[in-house]
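The structure under discussion is supplied below as structure tokens; questions concerning it will follow.
One protein chain is absent from this view; the other protein chains keep their places.
Moving on to chain A:
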Amino acid sequence: MMKWTLFTPELFYVAMAAVFFVGSLQRRVDSRRLYRWAVALAGVGLVVSVACTRLEGFLFFDSYKVDLFSQFFKVLIALGTFFVILVCSELHGIDPRKHAEFYFLLAVCTLAMMMLVSAVELLTIYIALELSSYSLYLMVPMRHRADRYVESGIKYFMVGATASAMMIFGLSYLFGMTHTTYVAEMVRVLPGLLHQPAAVVGLVLTLAGFFFKQALFPFHIWAPDVYQGAANQVTTYIATASKMAAAAMVIRFVGLTTGQSEALIQLLVVLSVLSMTFGNLVAIIQKDIKRLLAYSSIAHAGYMLIGILCMTQRGYASAVYYAMAYLIMNFACFMVVIKVADDGHNLQIKELAGLHKRSPLLAMTLMLALFGLAGIPPTLGFTGKFLVFAAALEKGYLLLVIIGMINATISLYYYLIVIKAAYLLEPVREYPPVRVDTWTRILSIVLVIAMIYVGIFPDRFVALSEAAVAVLP
């Protein structure tokens, strides 16, 4: 029976989903009370995930592995969920009658992603991935009084379903080549089979499913429309928490080859370059800040892939660190967007004008987060890019690093446009004052401190990410 303690974080989120399921059955619900429940439960969930970090073991006929790698990502996912629920206090993007369902889907999606990072068996991985996708498919078109955005829901669904069909087809080849569905056994067999095209095709198609979640280049088409069409809080969730699980799975599956396949490395290099360049160039012309962040997320998926395609321990560790940094920076940006557009509309960049007078704290959070995304010291984004590029240089990918550097410079341009709007532009018309409650103030200060502290003293966090990837097979 002791084994069930390994499953505690997931069980907690099952219970949380059950609470909101009951809530969704009530005829009348007070959305303030739901919000307080959600914050309390998500906070406890974060504490539970942190408390379970040191657990290790196998569950369910060895198809479920609890180790430092999976627990580290579970903490990141729980943190992302907690952050997103904290900024749901003004949930105008969702019909008040559907708030309970919104929290229910959020809990189910978090549960599914936690199962995904622990799953080490193909069928378990596939089912966990589908469960997390389905919750997101439903959350995207839930936006209140915005029928014209329903089409972003159908786009997300079609691209996602196609990517997952490609993934299961790839998994069928992997199963056929290695005669097993266990990842641990595959690691032993697969490197010897990589001279056969079917194995490489299978692996690439499998990765397609995760690239969709990460919004990497050929599967990025949904990102701008979905970011724009979904309610602000849902976008925040897609942009932060759901990226974490995808990054973990790409690391796990690329690790299957143990660096044996030249063809796969070349393909990943091409995808990474295309993703960075495309994302950064298109982001320049965006007017809507959520679309801008969508294209920037495509570029960041490319940076993260640089670390992963090194296929060394150091490369994986840098990617894990980058994922953590990205979660914090990106959330800080979205928090400002949600608070400035507190009636839930899509924020244009020009609406940020004069933010430093309307709310100096939010303006500073936004500036630091954007500097972090651009990779300017002393923020944690700089350390992340530094580690990723250092890992790539160690493997001798000089050209790739140069392209990455050029892209980082390009990205600085559009991040500066946003900062300029917040600090230098005078508003052309009177915007309503930004209401910043105590919680938001505390959250902003915590984020600012985290962004600078982790940037200046990264040692402990780098050591943590190295320890996390050390347990990978």
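Basically, contacts are C-beta pairs under 8 Å (C-beta built on N, C-alpha and C of every residue); 3 or more make two chains touch, one makes a residue touch a chain; residues count from 1.
By our rule, contacts and distances are computed from a predicted model.
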Given "SGNH/GDSL hydrolase family protein", "NADH-quinone oxidoreductase subunit K", "Biotin-dependent carboxyltransferase family protein" or "Branched-chain amino acid ABC transporter permease", the protein name in the UniProt record of the chain not shown would be "NADH-quinone oxidoreductase subunit K"
Omitted-chain contact residue, chosen from A:A100, A:M114 or A:M166: A:M166
Which of A:Y103, A:F157 or A:F461 sits in contact with the chain that's absent? A:F157
Contacting the left-out chain: of A:T8, A:T53, A:Q228 or A:T258, that is A:Q228
Out of A:A18, A:L123 or A:I449, which is the one that touches the chain we can't see? A:L123
Which of these touches the unseen chain: A:S24, A:T181 or A:N280? A:T181
What is the set of chain A residues that contact the non-displayed chain in the whole complex? 122-123, 126-127, 130, 134, 137-138, 141, 147-155, 157-158, 161-162, 164-166, 168-169, 171-173, 175-176, 179, 181, 221-225, 228-229
